[in-house]
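A single protein chain has been removed from this complex, and every other one stays in its place.
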């Protein structure tokens, strides 16, 4: 079993496990623990999450982001309710139809310029209350930071939450990159969740340096009954839970989450700066977290992808996505930026 | 984050991670790897599984046993088909309704004396083919070793598979404890799966010493299309897959699976032997894998459970279950047997 | 389009439409009406149902019994709850897996001697509250009259409802033959529903003489939110609703339901009496509604089925089912009983 080390900018889940997380797993690997979450480590995680999200918060560790989202959205909806989201939301485009398939959830999708919903945009789908022909809008889900590398300000989240609550809807925040968002905003987690009315959070660990671990953080228990049952019936309950909890706890220990996230954000800004200096490459979206979206000549992209892995985001426009992760180094960024410059020159000549 | 080590006989998933598994995780934690399974480690696992199950076999790592079962059963059934299983099957009694809830699968359940189906028992539910009022029996699922600690012989599995295939049905084997079964039978995996007509296996890793990892092993690809898609839509696709695959690969390296399973089986036999020597305690089921089922006076059970964790299986009869795991030591068994003897004496006096 | 008239004892849905029902359809076939239930006829039905079930009751017409049951059970359960029923319940054996397939509902089934649950029987499945591994028992459903032609007394239903409510569960009554039950008990509908704690009723019309029409009668609105939405999302909302409502209204007009039901019950008693006089034929279940279950020699059954249609209920025991319907005549019964006697004599000789 050998694995030749290489690096790239394809995704923050191409990176491995942060050493402090692996250590945490090893440290709790002693003796027996009650399975399925009634263990000491999960209890400690519960407290740590309450320190972040407030004393009423409840944390339910799960395996992955799709699981966190689908369990949370089920708990937040009645059987006849639907979910309002951006067309670009991960829950819509990248989960293989899991919300519909596994939970019978209809998504009311809204095109956005930048991956972000607003009260006005929400109103384009949040209507028809009481009309049985229309799957009833029950939840708004937003992604923070978004799939397009953008960020909601605290005020923007507050405005959405107020608006949704005013309509009788609740608010879910898909925080697969919640750490990147908090680091970029210069806040903790609760400033843009608990404090402004978000009801339930999918708290991401994997992209922030764990092996595999996410948590459903129920900020407002009234909005989300039955998560414990739904986690099991949705196949997201780990038997040896202590090892999932230990990973998340490691992130919350000594601010590892913040160190990892602020680092990957910084690497993205560095990459952006380097790339902006290269003629012919446009950075096409605000770099607010750990993603850089750029447009290159397709032939350059093709040659570059032989040297570094990354994804083409939009075949039609030539837009590509470069993700930085907790393990991206300054050398990685510089070698990559140099390679981009080289291939652009080769193109020009 | 501290976790005071203790031991017990509650479940093989109360145990931790075998050191060779943890090492394997650490060993593949270098550089980037393509996410979602297109990585070197998962490729190596695929080969290792083919060495076990035959060159046509395909392995799909997932998070947990419920996930493995529900994804496999979906792939094996058409939308209108149902699953035939023992009433005592994990898929029926212990998965929170996941097959029905997440996959719309009806279970046709069959009471059994020992957790084992037979062709005759299967016939009590496998009928009504072509009748639209009856959810069509499409798959038989059996558990090996069973939830009651019993074992199917190779011949018994073969008879079930022949019978099911003769009815146009396919066969799934829930192998949450497949290693215990193979070790007990003195065979490899394929002798009671591939070689006798089992179509799809849920291959258990967690109870055999991993942190969290199971695999759907599609022995007969014709019987089970779309597992890759269904794994995603059922929320069972790990992004950093290499770390799930590495765990399973560790089990298949240097026969770790066999060492762990034969050890826990031996511990169960030792416990059985000790307990049979204690007056007033009856071992009520054949000890064929790593579980011992016994009947004790409830007052003894109550006192014992303050000293060692284990589950009461049937409140009405006083039956209890004692599970041995890869980390159960001879000392554990002897201290526990001594404690049983003590509490029985206390009861008698 | 010709349809040669013939008669039989196969099922009460082999019969046609009672003339008063067909007249009612024709009578409301004038001009336009608002679709989907906001019409005058449906409003009139709502009042008529309240006259039967109490002023708090709400009636939701649907197409068929499976639809009524599945919509009702969805409304009565949270996403993680399951349904407790007799193994012989229509919802378990005769609905093609609709509860599981269309609504994700797990059924906890209980074998019964006579199709009837009791508090003691319910306890064999209504346990494990709070345990996430066990699909949570949320509803008890009983069938009145049962699939085996038996009847719950008012006291028996009351005992079940009290017991279920004590466990925090609610009670559904599958009344595909509720009219036969009421006629047999000599009561109205509310005596064994509203008055004793049944929460929701599937009110059957089709087997009582309509063309196609059932209603979900929500006796206790607190127990069953969202029926209006779930009826639509479960494909049970008729556009030209007035014609469904008119059928049910016809049953409630001039006691047509009672005339039809007491007649078919009487025909079953007459058939029973005649058959009991025939040597070698055993009536094997109490004849309490409109079904007669008997055991005959298989060769007799075979010859008889060439002369009159009816179903073999259990191939193994030779048990057959004879259903009487609103249109069964005394002549039908006598000719059939004579035929049975003839074929039995032929057998004996």
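Letters A, B and C name the chains as they come in the text, with residue numbers starting at 1 for each one.
Convention: a contact is a pair of C-beta atoms (placed from the backbone, for glycine too) under 8 Å apart; a residue touches a chain by one contact, two chains touch by 3 or more.
This is a predicted model, so every value here is computed, not measured.
Contact with the undisplayed chain is limited, among C:56, C:239, C:299 or C:317, to C:239.
Only one residue in the set C:50, C:118, C:187 or C:253 touches the chain that does not appear here, and it is C:253.
Touching residues on chain C toward the chain that is not drawn are 1-8, 10-11, 13-17, 22, 24-35, 39-41, 44, 63-67, 70, 95-98, 101-103, 206-207, 211-212, 229, 232-240, 242-244, 246, 249-250, 253, 309, 327. What chain A contributes to its contact with the hidden chain is residues 79-80, 82, 93-97, 100-102, 104-106, 109, 132-135. Mapped onto chain B, contacts with the missing chain fall at residues 36, 74-75, 78-80, 104, 132-133, 135-136, 225-226, 228-233, 237.
In this section, only the chains that are shown with their structure count from here on.
Per-pair tallies of C-beta contacts place A-B first.
Summarising the inter-chain layout, the chain whose CA centre lies farthest from the centre of chain C is A. For the pair chain B and chain C, the distance between mean C-alpha positions equals 41 Å.
As a whole-number value, the distance joining the C-alpha centres of chain A and chain B reads 33 Å.
Chain A and chain C, compared by their mean Cα positions, are separated by 50 Å. Residue positions of chain B with contacts to 2 or more other chains are 95-97, 101-102.
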